[in-house]
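Apart from one protein chain that is not included, each protein chain of the complex appears where it belongs.
Naming follows writing order (A, B, C and D), and every chain is counted from residue 1.
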Amino acid sequence: MKAIIAATVLGIIMMYAGFVVKEKKTILSIATLLFVVLLGVNIWELTSSKLGVTEPWFNFQLVVSPFSIWFNTLMTAATLLYVLLMGNDIIKVGKHVGEYFALFFFILVGVFLLSSFNNMLLMFIGIEILSIPQYILAGSDKRNLKSSEASLKYFLMGAFSTGILLMGITLIYGATGEFNISKFSFMQMEHVNPLVLTGVLFLIISYAFKVSAAPMHFWTPDVYDGSPTPFTAFMATVAKAAAFVGFIRLFHTSFASISGSWSMVLAIITAATLFVGNITAVFQQSVKRMLAYSSIAQAGFMLLAVVSVSALAWQGLIVYSVAYTIATLGMFAVLLKLKDFTFDGFNGLAKKEPLLAFVTTIFIFSLAGIPLTAGFMAKYMMLQAAMSQGNLMWLVIFALLMAAISAYYYFRVIIAMYFKTGDPELNSEVSGMDKFLLVLTAILIIIIGVAPQLLLPAGI
Amino acid sequence: MILVLLILIPFLVAIVSFLAKGAAKNIAMFGSLISLAISVYVASFCGTEQTAAIAFPWMPAIGAQFSLSADGMASMLCLLTGIIFPVVLLLTRNKEIESPASYYGLILLSQAGLMGVFLASDALLFYFFWELALIPVYFLCSRWGGERRIAVTFKFFVYTFVGSLMMLAALIYLSMQTNGVNAMSWQNIIAAGKSLPLGQQHIVFWLLFVAFAIKMPIFPFHTWQPDAYEQAPTPITIILSALMVKMGLYAVLRWLIPVLPEATLYWSDTIMTLSIIGIVYASLVAMVQTNVKRLVAYSSIAHMGLMCAAAFSGTELAHHGLLVQMFNHGINIAGMWVIVSMVEQRYGTQEFKKMGGLASTAPGIAIALVIISFANIALPLTNGFVGEFMLFSGIFQGASTYHIVFMSVAGIGIILGAVYTLSMVQKVAYGENNSGVLAVAKMSTAEMVAVIVLLAFIIALGVFPQPLLDLVLLP
Amino acid sequence: MDILQILFWILTVMAIGCALGVVLSRNPVNSVIFLILTFFAISGHYLLLNAQFLAIVNIIVYAGAIMVLFLFVIMLMNLNADTEPQKSWLVQLAGVVSGGTLFLVIIAAISKANLLGVISPEVSSIGLIKVLGMVLFKEYVLPFEISSVLFLSAMIGAIVIGKKDME
Amino acid sequence: MPIQYYLFLSLALFCIGIMGALMRRNAIIIFMSIELMLNAVNLLLAAFSKMYNDSAAQIFVFFIMVVAAAEVAVGLAIIVMVYRKVHSVDVNILNRLKH
Partner (left out) sequence: MIQLAYLIPLFPLIGFLINGLGWKSMPKQAAGFLASLMMLVSFGLSLAIFFEVKAGASETIHLFNFIQSGKLLIPFAFKIDALSSLFLLIITGVGFLIHVYSTSYMHDDEGVVKYFAYLNLFVFSMLLLVMGANYLIMFIGWEGVGLCSYLLIGFWFKNRDYTNAAKKAFVMNRIGDLGFLVGMMLVLYHFGTLSYSDLFGQIGSNESTVGNGVYTWIAICFFIGAMGKSAQLPLYTWLPDAMAGPTPVSALIHAATMVTAGIYMIARSSVIYNQSEFALNVIAIVGLLTAIVAASIAIKQYDIKKVLAYSTVSQLGFMFLAIGCGAYTTAVFHVMTHAFFKALLFLGSGSVIHAMGGEQDIRSMGGLGKKMRITQITFLIGCVAIAGIPPFAGFFSKDEILAAAFAHNPVLYFAALAAALMTAFYMFRLYFLTFSGKFRGTHEQEHHLHESPAAMTFPLIVLAILATVAGFVGLPEVFSEHHALNEFLSTAVNNFGVHHMEHSTEFMLMGLSVGLVSVMIVFAYLRTKTPNFQTNTGLAKVLEHKWYVDELYDAIVVNPLVKFSGFLDRIIERKGIDGGVNGVGKMVRWGADRMRLLQNGQVGAYLFTMVIGIVLIFVIGLFCVNF
């Protein structure tokens, strides 16, 4: 709760700072400072929260569990890392720098809501708070038609999915007479109420849209490709992780009891997502677009957590979100250093910028799930969770095959950097600070890779 | 504790040589010699409390430990690793390679990985080292290999990556059968595997076997190998063929057969058939190769087929012989590659039609070639013989209904082996020098040392194999 | 059948008809008009369901504010029937078919549900502003507050997107 | 009268909205169709609230309107921005981003 209030207030402060201060660098530093403050608030809430105790707010509109606080903290930290890594690129996007940062704060409010809502109304509002700023950020580079196009596409389809979400909520309400997700009762006679089932499917579809799962994934490549690169990085990481947490929260708290009736559908969606994401990524020429498709593929892996209703799934989701977020942020940070976003743009990077190439290798390893990186442990826990459902072995095998394919396109970057010759043009000299931060990110990945339990404190 | 050093030293030296620019060559050699010394120590004190197993808590969340242990087999393979790497480094002693720092760093990194694979007694740790050994080799091959290196090595990488993912699935599945505490430890994995019903054992078995079969490689999963061997720089080919393929066998012996005894029994005939088809098939294909590296690659496939068949024949004798043969094959094939690399450097080609006359141009190399070739076809009083004799008699005494057929068909491999090996010797060493290279350099000191070390092992273990026989069976 | 039912049917027909009008009419302006009519019909339904407050809000917010906004934009771009881009009849048919299929599928699923619920004709007080106010400011105060964030971001959006900044 | 009637009615409106989204190329009309979908939902919610005699649903409707308003603000802004660039609201001519 503290975090939500703080985020809102800080967002407003940021907004006004944007109006008052004109110097972009100052705004950036202010924003960084405020994010640090927000992180501080989160940690304060974390420390003050009692282990394993969930406290309800406003008669069960909101239930703040240690898990949600922990997730909020991680996401705030990720956002801070993001701002540190790409701040200088964010302020280059357009004029309204302050507003951008304010939007980030508001998005975080949405993230916090999604991690702790207990009422479908709040879930709905949370999703909207998450989405609307993203529509805006997507279109924020007004000199660039692609950005506007991305924004319009994202908006239209997003609104469409909102309608579907609402229909789902309504049908559930119609069957149960409740918006409170912990009070549902689905059974009529010995059967699941078809109304509920229809509603659940509507919800699955709308969430599938938010997490860009097939067949709702079409917006992802275009939007990620068209949006200003720094904002793409944010959308692809924190926003997506939040959507996943909302997804798993809703489905594992309220629909767990009828998982038999939806897990198969979700399993099929997962398989489709893995397939589409991985296969389509193979042929991309632009690394940015490849990352967009790979984010679909990664979403497919994260869906495994939602499919398998178990405690492992929550832990797995935390590890996966963080691992994926950090690695992707790193990749985008590196990408922003380069002029040419195609694979050929990476040719010979190892010669020119060995350090850059090295950290990129680690990010790639993490995304591809090579051991000793966070990505491996994440995938590992996902598979473990999926296997804990006895009947999903086929999905696991399929996911693994797809992971092998993912190695195929991820390693194209490595091949380009190390084994091809070329002279990549950099946007700007890679400053010592950048290097430090990138190395830090890489080290984080390794640390999580060898000690994932750091992300899983007791009692979450 | 000494076991940790066995992994740590190459790792640290690797880091150092990454940072060291020019001195990397000597640093790497130094490091590899140290780890050789340690591996000798481990081998000689194997089974005593000096080399006692160790275990630190690591990932309690998923029941993984950092636990190492060295029985006879493991310390034998560590010893082999310790011996091979200095040889590998000797080969490039007098050569200037571009960006030596990363070259030697990666080599030592893979050594650390290999040691880990052989020592790990925790499934997840094993998997980590399995990949750690693979990745540096991937970089080495794609960076310093032949002209088709990138595509070929990438194929090799993806192929083995698929395999290891299969293995990962199986290991996770097994670990989930146990209660959470140290679910990944070898003992628990074994207990889990034994407890599985046969139906699930089949799935897990094939997941594991495919992974290991790709690594060994067993027909028909072998096609990455000739290309990879051909394109890889020869020192790396040594690592690949002398050590990496042993990872597959070792894994079969350590992580497959004891874990899934029933499924093993159920499938052993199938797999022995595959392996033995592989022997004959690879030998026949080897006969018509025109590229020396491909020929040796196929011969290696044939040998691995024999060893794999022995592994699944289920007799003490075959198992014992297999352990011995793993070491001997490592030495022989390494020797073979050393020769090949020397020839390649001198004649500047891998094609037979451009070779020949080595016996008159560089008799020393020719003699070494002949000896190693005969070791390769298991001539008595070379190390190859003892192992292969035990393998054959083991397979022959196997419980399988077809044991006599298996042994006899595998025996055809002996004949064909003689055919292609001798024709290789003939094309490389005898006849006239067709390379157009007039001044063929004699062996340099470094090469001489490498060759002599290997020859010493070949003869010594051929005449007096008992020490090795005793070592490998230590608990 | 009593007056309520008659009203229900009239409003239903009106709603669906106007909705179709929105979708089918060539001229965007007509679409807007039809949409407004649809909203009126829906408001009528609200009244039948004695959700008086909603009915009013619907008229004011939707028909009043939002639709005017739409109309304004359309005027701004002076879109009309001839500027209106048309999809090929095939695509349109496909759209109809798929939408219809979806409808049928959902109906087929839901018809299995035996909902005992009945909209009783007698007047209830749930729709009264007083009641709603109590609920809103007691139970749903948090969403109410939070939605301010939504508006803030929407506002920022309008600024960021709307303002020209050609640097 | 039975709830099914309202159910079918609103689903019908909902699907008409979807059809509209599929059939038209004009971004504004598509957007309007989506608004139609939202209103279908609103209607259904109102019906359910009557059925359960529970005003929470009406509050929900209220919030949906709120959100819709916000969305409209942003959405129209975006559409206008695009129109400024390409002087059209035809979604099909916006396909620089593909494959």
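Basically, a residue touches a chain if its C-beta (ideal position, glycine included) is under 8 Å from a C-beta of that chain, and two chains touch if they have at least 3 such contacts.
Just so we're clear, the structure is a prediction, and the values are computed from it rather than from any experiment.
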Which displayed chains the hidden chain touches across the whole complex: A, B, C, D
Of B:Ile150, B:Leu265, B:Ala418 or B:Ala446, the one touching the omitted chain in the full complex: B:Ala418
Touch criterion as defined above, residue of B:Met176, B:Met287, B:Val437 or B:Leu474 at the omitted chain: B:Met287
Chain not shown: contacting residue from A:Leu28, A:Leu62 or A:Ile258: A:Ile258
Candidate in contact with the missing chain, chosen from C:Ile60, C:Val105, C:Val118 or C:Met134: C:Val105
Interface with the undisplayed chain - residues on chain A: 152-153, 156-157, 160, 164, 191-192, 194, 197-198, 201, 204-205, 209, 214-216, 218-219, 221-222, 258, 260-262, 264-265, 268-269, 276, 279-284, 405, 408
Sites on chain D contacted by the missing partner chain, in the whole complex: 18, 21-22, 25, 30, 91-92, 94-99
Contact set of chain B toward the excluded chain (per top definition): 155, 158-159, 220, 222-224, 227, 281, 284-285, 287-289, 316-317, 320-321, 357, 359-360, 363, 370, 374, 379-381, 385-386, 389-390, 392-393, 396-397, 407-408, 411-412, 414-415, 418-419, 422-423, 426, 429-432, 464-466, 469
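To be clear about the criterion, only the chains that are shown with their structure count from here on.
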Distance between chain centroids, defined by C-alpha means - chain B, chain C (Å): 71
Between chain C and chain D, centroid-to-centroid distance (C-alpha), Å: 7
Chain centre separation (chain A, chain C; CA means) in Å: 32
Residues of chain A engaged with two or more neighbouring chains: 121, 125, 128, 132, 135-136, 139, 142, 151, 174
In chain B, residues with contacts to at least two other chains: none
Residue ranges of chain C in contact with chain A within the complex: 106, 109-110, 112-115, 139-143, 146-147, 149-150, 152-154, 156-157, 159-161, 163-167
Interface residues, chain D side, partner chain C - complex: 1-9, 11-13, 15-20, 22-26, 28-29, 31-33, 35-36, 39, 42-43, 46-56, 58-59, 61-63, 65-74, 76-81, 83-84, 88-90, 92
Chain D residues within the chain A interface of the complex: 3, 7, 14, 17, 21, 27, 30-31, 34, 37-38, 40-41, 44-45, 48, 51-52, 54, 56-57, 59-60, 63-64, 67, 70-71, 74-75, 78-79, 81-82, 85-86, 91, 94, 96-98
